[in-house]
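Missing here: one protein chain of the complex. Every other protein chain is in place.
Then we have subunit A:
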Amino acid sequence: MIEFDNVTKVYANGTVGLRNINLTIREGELVVIVGLSGAGKSTFLRSINRLTDITSGDIRVNGQSVTRASGSQLRRIRRDIGMIFQSFNLVKRSTVIRNVLSGRVGYHSTLRTLLGWFPKQDVELSLDALQRVNIREKAYVRSDQLSGGQQQRVSIARALAQEARVILADEPVASLDPLTTRQVMEDLKRINRDMNITTVINLHFIDLAREYATRIIGLRAGEVVFDGTPEEATDEAFAEIYGRPVQQDELLGGA
């Protein structure tokens, strides 16, 4: 469960990232955040695990305040939140399994992780995670040998190996072609359903949002201007979120 209480974020240069956000994301939901670029989607997502600090208000994940947490407390909270990025953020010259295992470091002492001694269960957990996204056979391949879609699946496996209860995905398919886009979205949807992992995804394709979300939140200039089911998110509703009619390049197509 993720709770936003009067959350406001103003950047140092005066730009408003988020304006007085109040909402609750329940366990197991698959929420898609939509909005124009600059509307605050990334700020919204990155404030949940405090990669971005908020200016005022409070954010709680599973009842614990992220805003007030410090040091090891914050790291403990982050351990339960997996994150998937547009650019995958893998160490390209490390093997796939190394990258997936790196999601486990929050569970072990610094000394143990510095030496690279991961317990056997961690390796099995990582291989299982890779199995779940269907690339187990690539475990010992260097990451830069993989296609974009495969690399994104490795980063999903990293979040799974982390045993995250929440997954945040910041434009996870923006650098993928339409076919792999659907595969990655299917993976995220399946993991959300099968493992009951609360999932929050930033997307700019509105047909994808309607297809995969259980709930759509629309942001405009840092404010929530839409919050409803995919059925309620009509073209008119999107025109309202964007402040203009929906354009062709905001549709992935080929459903």
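General remarks:
One rule holds for everything that comes next: contacts are C-beta pairs under 8 Å (C-beta built on N, C-alpha and C of every residue); 3 or more make two chains touch, one makes a residue touch a chain; residues count from 1.
We adopt the following convention: contacts and distances are computed from a predicted model.
Missing chain, UniProt protein name, picked from "ABC-type multidrug transport system ATPase subunit", "Phosphonate ABC transporter permease", "Stage 0 sporulation protein KE" or "NADH-dependent [FeFe] hydrogenase, group A6": "Phosphonate ABC transporter permease". Within the full complex, the residue among A:G106, A:G148 or A:P230 touching the omitted chain is A:G106. Across A:F4, A:F88 or A:Y212, the single residue that touches the chain missing here is A:F88. When you scan A:R98, A:R182 or A:R215 for touch with the missing chain, the hit is A:R98. Those residues of subunit A that touch the chain absent from the view are 49, 51, 72, 75-83, 85, 87-94, 98, 102-103, 105-106, 110, 113-114, 116, 155, 158-159, 162, 168.
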